[in-house]
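Okay, so here's the structure we're looking at.
The other protein chains are all here in position, but one chain of the complex has been omitted.
In this document, chain identifiers A, B and C correspond to the written order of the chains, with residue numbering beginning at 1 in each.
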Amino acid sequence: MTNQAETDLPVLSVRNVTIDTIPGGAKPIVRDISFDVRAGETVCVVGESGSGKSVTSMAMMGLLPKDALRVTGGQILLDGEDVLSVSEGRMRALRASKVSMVFQEPMTALNPVKTVGEQVDEVLRIHTKDSRAERRRKVLSMMERVHLPDVERIYRSYPHQLSGGQRQRIVIAMALILRPRLLLADEPTTALDVTTQKQILKLIKELQEEEGTAVVFVTHDFGVVSEIADRIVVMNRGDLVETGDCRQILSAPRQDYTRMLVSSVPSMQPRCAPLTDQPKVLEVVGLSKRYGKPGKSEVLAASDITFTVRKGEITGIIGESGSGKSTVARCVMRLTDPTEGAVVLQGQDIAPVRNLRAVRQKVQYIFQDPYRSLNPRRTIAQSLMEGLVNYGMPEREAREKAARTLELVNLPAAVMERYPHQFSGGQRQRIAIARAIVMEPDLLIADEAVSALDVSVQAQVLALFEDIRERTGISVLFITHDLRVAAQICNALVVMQKGCIVEQGATRDVLTNPSHPYTRALIDAAPAPDWDFQNFRPLPLAV
Amino acid sequence: MLSFIIKRILSAIPVLFMVAILVFLVLRLAPGDPAVMIAGPNATPDQLQQLRESMGLTRPLLEQLIIWLTNMAHGDMGTSLISGKPATELIMDRFGPTLALSLSTVVLAIVVAIPLGVVAAWQRGKVLDRLVMGLSVLGFSVPVFIIGYVLILVFARILGWFPVQGYQPLSNGFVPFAQRLVLPSVALSFPYIALIARIVRTNVIEVMNEDYIRTARAKGLKESAVLMGHALGNAAVPIITIIGVSIAMLIGGVVVTESVFNIPGLGRLVLESVLARDYTVIQAVILLFSAIYVVINLVVDLLYGVFDPRIRY
Amino acid sequence: MSSDTPAPEPQSQTLSLPEMEGGGASGLRAVLGGILSSWSARISAAVLLIIVLMSVFAPLVTSHDPIQLDPAIRLQPPSAAHLLGTDSYGRDMFARIVYGSRISLLVGAGTVIVALLFGMIIGVLTGYFRWVDAVLMRVMDGLMAIPGVLLAIALVAISGGTLVTVLVAIAVPEIPRVARMVRGVIMGVRNEPYVEAASVLGTGMWPMVWRHMLPNTVAPLIVQGTYIFAAAIMTESILSFLGAGIPPEIPSWGNMMADGRLYFLLKPELIFFPGVMVSLTVLSVNMLGDVLRDRLDPRMAKRL
Partner (left out) sequence: ETTINAVMNAPLRALDPAISTAYILRNYGYMIYDTLLARDEAGKVQPQMASWTVSDDGKTYTFTLRDGLKWHDGTPVTAADCVASIARWDQVDKTGQVMASLMETMQAVDEKTFTLTFKEPTGIALLALSKPSGIPPFMMQKKVAETPVSTPITSTIGSGPFKFDASAYQPGVKAVFLKNEDYVPRSEPSSGMAGGKVVKVDKVVWTTMPDPMTAMNAMMSGEIDFIEQAPHDLLPLVEGNPDFKLQTFAKQGSQNLVRLNWTQPPFDNLKYREAALEALGQQSMLSAQVGNGKDASTTCAAVFGCSGPYATDYKADDIIKPHPEKSKELLKEAGYDGSPIMLMQATDLASLAPQGPVIAQQLRDGGFKVDVVAMDWASVVARRSSKAPVAEGGWNIFSTTNVLPDVGDPVGFIGTAAGGDSAWFGWPNVPKIEELRAAFARASDTETQVKIAKEIDQLAIDNVVMIPMGEFANINVVSSKLSGMPEAEAPVFWNVTKSE
């Protein structure tokens, strides 16, 4: 995928950039980073969360928070002009016209109280002298170029009236409408589901090829990297670890850190088979859930769901966002009451049970969001002991047990007195897992338990699941939208679409030989299906 | 939307009903009766008793309550026990000044407080911010009557720009009307300017952390345009809420301001009526205030929808 | 009112284990320590402390009796015998200011406590139980619809102008506002994943409220509390102005200002001294409140 355009003068040249906090900390946040990006080239910046990817790209836009961060050294040359030393006015003029940015969160990147048309239009209003009608024409045509349907209507819509993918397209339209020389994309697809992600990636590529734009693409998803990158910049805790050609990094990383990172990407190869001889722990029969009042606001979030989880088995539920995965899990957990159907837990139908105390002890739930499922005001010890104490265990004993469990998830017992914000995302997720397994449940429901994690941490957590299952024989209902993860640990898979199960069966069967077109589409949309990251090589064709 | 409005108005009925009963009971439990107030301090017990009877105050409480509620249901607010005039007429008479005072106060408060708050948010932590916030605390730690006296002293007595007191209806011309409204509105608006400015500041600062503000900056917008164009609009809902609350709280200050500036408004009417135990008038005025409160809340909720397209009814 | 925006994700810094600071960094001690790290907060705390000490040890601060009157020496300018002069009854202004701090702090703090306590209970109940909400919130609406000052005047008229009545009269109208806010927070928190997580762990209603919900109301309550504190002192003054406040014998800064208003042009110090005390107190409480709020509300903390 090399680009043959003028390769002499880079559009962006980052030279020895160092970024520090105000007041300066022990170590700068970003240290001595240098790399170039040429016209028409896509450079992917990868690295774990917190490695300084966003900070670096913000610095290029001159958008570092003034009272918190500051560039202490180096140059950022944009077509030869150092954006670190230009005036505030000049910087504003450069923004959007020469360098523009697409942010991570399409849901919050747009002003919720202005129509999206107005917001795109604003860019033209600031930087051009076009008439109102002229601007409108340009905006509409740009919207068409990012493949938005029914642009007239969308122009008048507010962000909340659009889907995540549509919002992200608006942000891209906004970034590209002035044909900037450089596009910075900070994890533009992380929050989107695979199908939408695929479309957005294609779109960026397409526009880039038309305009010859230089692109810096920040991500931690190696699948995405392998699809789009010309070159890769690997960062680790503020240091630039390695840069190189895409192919080279993926197949022959020079640094250990890069190797570790790349090899953490789970494989698409299914590994586990169903355990058909084990007793059934959970049986969901004909489960349906309707939200809202019958009539106009009614949503049928799950309909006629039937599946089984056996002892020691990990059953995955996959499907795109909004397909009803969490709904099913919440019904099983009785966090919401199912509209119809039975949830049989070890032979007892818990759907009609009123007092859930007894049930709660047997089933535990790991929430989708590792940040918000821990009370920020309570120490880890308090969180871990809460359930045990609720069920009558004396405090001392609970504390000891919590400490042991913490070690089980690879955290030292010494951290028990800390608060959630003092942990990284991966650590928090491990704490959440510890909180669930400390209860010694028979069934564990993990709702997107690893989706928010970096690949490296994800790999650790997945290994942890395997480990716990082996040690305790726990059954897990594992919800994910990441096929690689599902392939990695699930014995059986349930595929959901629009609230219905479209296909279920052994993981191997579903992934390698999907019977439903939806499953096939899902598999196709997964990035880099043909690369075997763990072994740094393309997958051998067909199984 | 229409159905929302209707629903809200219907749901206000129990509130008003409750207020009505509550006010009725509170008043009847209060010592003192209007008969004494009519007959003067030196009236004889016989005379008082006769007066009470003729005013219907000797009937059982429940009966009085029912009579009153029935009359209310027929739109009859009763007549003042003291002046003998229909309560509605008294209220109509006094409504204009209070409305003018309240409206001009609210408008003034908004017009002054929002820029102040935005500037403070923009200069967060800097001298200007400290100054604005310090002054705002002063704004609600000085009683309104003292602010009133100071304003009268400076602007009416020393500078002679405005009359000391009084009220002229708009029908007598805009200039006399406005002249007499400036000082009272300024005095009354102080604590609200303080309150609203603080809320604006806090919320704008909060909004300034949002992702879309970063997006706006990334477009190359000036900081002022980011503040006014993007931050303020998103901080609107809490700001409107506090403005609504302010209007509801206004009445306490209105009573005092009307006294200090001799404005013949509802605040004074209700105060006089309380002191004279003119039950019918108090009941009518408080019901009116409650109804206004309900309307304000409704308007506030509708404004939410105007300022935030995500909110729909 | 409905809104479909997800609450902004708290962005947090990711720290790997070795870099973590010592445990318990956000415990109460740390919060207090943090507060006192700012200069304005330190000054405010000192001012408040002085005022509180002054009210507690009033008899040691002044030898004058704040109620003892002698019209023969009324309206005297400050002198050695009467540090701040005398008021229109010939009472010692300094003594009244000193003892007045008791009443004013009591009115301020008492109102805050009553309003917050009841507001919190009602807010929790209405936020937690739908049916309670339907009933209690109507009552609260009704209460809110009656202008506070008028309610206060009526209450004072009913049971006489005692300190307790005035306190109740000032506090009651504040309750619905607090209740509304707490209810809002509780309803918002009810769907927070960590609350659901706790319910998955079998946490019952009251521990849930206590451990997981109420702490979220602390920051907004502090903000509201500081407003209520200031508003209570002001309302007390307004009530005195209208002749329905604290009994005139008992000194409070509010009724001192109201009493002094007649002498606004002739002896402005009668208003000025209590006014300065009120402003100082309100200012300090507000500053402390702001700092405390910033500390407790994660959304206000600095972040990218």
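As a convention for this text, a residue touches a chain if its C-beta (ideal position, glycine included) is under 8 Å from a C-beta of that chain, and two chains touch if they have at least 3 such contacts.
Bear in mind the structure is a predicted one, so any value in this text is a computation, not a measurement.
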Query raised in the report: Missing chain touches which shown chains?
Result: B, C
Query raised in the report: Out of B:115, B:264 or B:305, which is the one that touches the chain we can't see?
Result: B:264
Query raised in the report: For the chain left off this view, which of B:18, B:77 or B:90 is in contact with it?
Result: B:90
Query raised in the report: Of B:38, B:77 or B:113, which sits in contact with the chain we cannot see?
Result: B:38
**Report entry** Sole residue of B:198, B:277 or B:310 that reaches the chain not shown, by the stated touch rule
**Finding:** B:277
Query - Absent-chain interface as seen on chain C, which is shown - result: 67-72, 74-75, 88-90, 156-157, 160-162, 242-245, 247-249, 261-266
**Report entry** Touching residues on chain B - with respect to the absent chain
**Finding:** 30-33, 36-43, 45, 47-48, 50-51, 53-54, 80, 82-85, 90, 93-94, 145, 149, 152-153, 156-157, 160, 163-166, 259-262, 264, 268-269, 272, 274-277
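By definition in this document, only the chains that are shown with their structure count from here on.
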**Report entry** Between chain B and chain A, distance of the C-alpha-averaged centres to the nearest whole Å
**Finding:** 50
Report summary line: In whole angstrom, the CA-centroid distance of chain A from chain C equals 44
Report task. Let me have the rounded angstrom distance from the C-alpha centre of chain B over to the C-alpha centre of chain C, please. Result -> 22
Report summary line: Touching at least 2 other chains, the residues of chain B are 210-211, 308, 310
Requested in this report: Mark out which residues of chain C touch at least two other chains, giving numbers and ranges.
Outcome: 4-5, 8
Report summary line: Counting only contacts in the complex, chain B reaches chain A at residues 125, 210-212, 214-222, 229-230, 233-234, 236, 307-310
Query raised in the report: Any idea which chain B residues touch chain C in the complex?
Result: 14-16, 18-19, 22-23, 26-27, 29-32, 134, 137-138, 140-146, 149, 153, 191, 195, 205-206, 209-211, 245, 248-249, 251-253, 255-256, 259, 270-271, 274-275, 286, 289-290, 293-294, 301, 304, 308, 310-312
**Report entry** Residue numbers on chain C that touch chain B, as the complex places them
**Finding:** 1-5, 8, 138-139, 141-142, 144-151, 153-155, 157-158, 177, 227, 230-231, 233-235, 237-238, 241-243, 254, 257-258, 261, 264-265, 271, 275, 278-279, 281-283, 286, 299-300, 303
